[in-house]
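For reference, the structure discussed in these notes is given below.
Only one protein chain is missing from this complex, and each of the others stays in its spot.
Moving on, here comes subunit A:
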Amino acid sequence: MLRCIDICKDYHIPGKGPRRVLDRVNFQLERGQKLGVLGRNGAGKSTLIRILGGVDLATSGRVERTMSISWPLAFTGAFQGSLSGLDNLRFICRIYNLDYTNTRAFVDDFAELGKQLGEPVKTYSSGMRARLAFALSISINFDCYLIDEVVMVGDARFTQRCQDELFVQKKDRALVIVSHSMDFIRDVCDRGGVIHDRKLHLCGDVSEAINEYEALNR
């Protein structure tokens, strides 16, 4: 179970004092549930994901985790740019206690980066970075995956493989996806929510969330 209790997040704006981004966000996610969170740019979607993953700390409130939760899969973070993909892979194997040979074989096969895996990560395109991040996190058996847009940047083949992994091989896993792409969330999630005006509105089902989000954009 993953539970947010009264999460508030303020960012400090120099010269203007604190600015509230999230205000008393509450929700609970059970094993196997897939929550899609929609919101416009800057609504606080990524901030929420980062707080769930423990990368940012909430100003007040707390996050309770009784299942293992991935790091936020996003365009940035989690990798050291000056190191090669392989050195990053080695580091992650060490801290998550994974077998290097097996993990490397899996990542090679899944991310299809070929020789680029030996090059520094800062030379990767965002699509390649997403493939590496996704392959690595999939090779670790988390109970819950936090996904910040990242799945949507790959080409069709990669998107297909992600869907296979997340919804066939690991369909019993929980998922939090934030996005402004409604199609993906409609295909994948069984619960939906919208972040607007610092609040998270949870909706009964995904189509309701999509309607609410579309109403915002009108």
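Criterion: a contact is a pair of C-beta atoms (placed from the backbone, for glycine too) under 8 Å apart; a residue touches a chain by one contact, two chains touch by 3 or more; residues count from 1.
What we mean here is this: contacts and distances are computed from a predicted model.
Novice: Would you kindly match the missing chain to its UniProt protein name, picking from "Carrier domain-containing protein", "Na(+)/H(+) antiporter subunit C1", "Phosphocarrier protein HPr" or "ABC transporter permease"?
Specialist: UniProt lists the chain left out of the view as "ABC transporter permease".
Novice: Considering the whole complex, which of A:79, A:110, A:158 or A:213 touches the chain not shown?
Specialist: A:79
Novice: With respect to the chain omitted from the figure, which of A:24, A:90, A:104 or A:180 is a touching residue?
Specialist: Here the residue in touch with the unshown chain is A:90.
Novice: Provide the residue numbers of subunit A that touch the chain removed from this figure.
Specialist: Missing-chain contacts on subunit A: residues 50, 53-57, 65-69, 71-72, 76-83, 87, 90-92, 94-97, 140-142.
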